[in-house]
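Here's a structure for you.
Every protein chain except one is present and positioned as in the full complex.
Right, subunit A next:
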Amino acid sequence: MSRSSRRLVSFLAAATVVSTVAACGGGNNDDGGGGGGGENEASDIGVTEDSIKLGAHYPLTGVAAPGYSEIPTGVQAYFDWVNENGGVNGRQIEYIYRDDAYNPTNTTQVVNQLVLEDEVFAIVGGLGTPTHSAVLDFLNSEGVPDLFVSSGSLLWGEDPETNPYTFGWQTDYESEGKIIGEYIAEEFPDAKVGLFLQDDDFGEDGEAGIREYIDDQIVAAVRYTPGNTNVAPQISELQAAGADFVVGFNVPSYTALSQLTALQLGYQPEQWFYSNVGSDPALVGSLLARFSQGAVSDASLLDGALTTGYLPTVDQTDNPWIQQFQEIWEASGQEGELTNYRVYGMSQAYTTVQALQAAGQNPTRDGIVEAIETAGADWEGPVFAPYRYSADSHMGTSGMSIERIVGNGSEEVQPVRVTDIGNAKIEEFDGEPASPPQNGIPDEESAVD
């Protein structure tokens, strides 16, 4: 054996060791099935030997920016944390998020930019029903994985044949409506229920779910158009119908508006119930203060209202997930406090890392879809109930708890129950709440090899 070829052998050996170490860099990932002993390759668009690029669109400016613009900062904080700890299979996550101002015209433009110019591997957590609708066909026709859309519309998951690359994440509005309806039927069988609905899929799906259980209890259903800030006609219609239990499927600004309008009209139903989307007490409190020009200074109007939950909230300081996320948030060094929106972003990022791990050492766009379909239903994380991912359904988490708002936090009044769209039954969730893994980084096995 000549000297040069011996040198070549030792060089190759060294290279193998280095790349194996890099592949297992997470420390945590040593026993992960993803390693497989091979080397990292640039296996698809947006994937290199040492990086993987993900993109997202959020409203960072404009009317929808308060609250929602905090989500990507949470995602960023979590990915930074994962990168600090060696990345996923030795790859650093590059995360690019762009502003669409909650305008579908802009969404098309920024997603074009993400896919065609930035060449991301996947879109993760794109926010909004009308906005994300605009890019649904584009992403699926280009074969770009469209993971964990930040909206509870049924569009993302009910028809995987048409949209094979798109996955939902949060509890869909119909399932939420069903769980709320069942709760009212059991706990408040005599209540006269009024529905306060956003006039789109959100309100429509929620109403459909509720009506499956308490169709005969509903005395009025009113709808508001987002953008029209006068909801007095709707609220007085509820008042005139004698509704003493109001369920709102609305966004946070309309929670504030409905509260202020009811106050003006002297309308005091015995119970308010706001769906998860519209009930963040911190945000609603600040909106109340702004809309009332200081006459109402915090979320005290919301005290005692009911809502639903599928994620731990920041007031639960003894929850291990919140403690973990708090640590991650502080480590990221970004401005501001940990908020429920940031917890949402981090939880989504957690699921994303699970998906990337399950897609194996050298992920491909089709591979990650297959990985979520085969393994996704078993993933545990901060989300209360399991996901429904399979080849036939791309719906996200299936269940919710019911909570009462107290101050800036909430206390549980009914444990997590799980269901599905259509006439699936509602059942008690018998699983244990998951606790965060060491370091807060998941360790899923490859599901595609």
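Definition applied: contacts are C-beta pairs under 8 Å (C-beta built on N, C-alpha and C of every residue); 3 or more make two chains touch, one makes a residue touch a chain; residues count from 1.
Heads up, the rule we're going with is that contacts and distances are computed from a predicted model.
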Omitted chain (choose from "Branched-chain amino acid transport system permease protein", "RNA polymerase sigma-70 factor (ECF subfamily)", "FecR family protein" or "Response regulator receiver domain-containing protein") - UniProt protein name: "Branched-chain amino acid transport system permease protein"
Listed residues A:45, A:96, A:219 or A:241, member touching the removed chain: A:96
Per the touch definition above, residue among A:73, A:171, A:279 or A:414 touching the missing chain: A:73
Omitted-chain contact residue, chosen from A:48, A:61, A:271 or A:316: A:61
Option touching the unshown chain, where A:66, A:104 or A:143 are the choices: A:104
Positions on subunit A where the hidden chain makes contact: 60-61, 69, 72-73, 96-99, 102-105, 108-109, 112-113, 116-117, 129-131, 133-138, 141, 153, 198-201, 225-226, 334
